[in-house]
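Take a look at subunit A:
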Amino acid sequence: MPDEVTVYALSTCPWCRKTKQWFDDSKIPYEAVDVDTLPDEEQDAVADKAYELSGGRRFPVVVINGEVIVGFSPDKFLEHLKGWGG
Partner candidate 1 sequence: MTGPSWVPTIDDARVRDGAYVAVYPKGLGVLLARIDGDLFAVANKCAHMGCPLEGGKLDGPVLTCPCHDWRFDLRTGVFLDAPELALATYPVKVEDGKIHVEVGGA
Partner candidate 2 sequence: MGSEARKESLRYLFDRVVQPLGYKFTPDEELADFLLEQEVKLEQDLGAPFCPCQGRTGVRAEDMLICCPCIPFHREHFDAMKRCWCGLFVHLDVTDPDSLPQFPPDEV
């Protein structure tokens, strides 16, 4: 099974960009959503989801195979990616 990765991000957050860039560079497919650029009617629900997963309001929120990592933290990303021994 391939790794399942979702990145919750803000368009205004450089660490969110770095996170996506890191997955791009590592050639790991991921789904990403910029919460603040969603249409108004979706924004609250997706933001609440990210807040609930992370227990706070900090971005990025990265979910790797069900594990939640808050912040740009390549070491922790690697720990949870199966292809990398996680």
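The candidate set was assembled so that all candidates are chains of the complex that A comes from, given by their letters.
Simple rule for what comes next: a residue touches a chain if its C-beta (ideal position, glycine included) is under 8 Å from a C-beta of that chain, and two chains touch if they have at least 3 such contacts; residues count from 1.
This one's a predicted model, so the numbers in the text were calculated from it and none came from an experiment.
Student: Out of 1 or 2, which chain touches subunit A when the complex is considered as a whole?
Tutor: 2
Student: In the complex, go through subunit A and note every residue touching candidate 2.
Tutor: Those residues of subunit A that touch candidate 2 are 10, 12-16, 35-36, 44, 47, 50-51, 54-59, 70-73.
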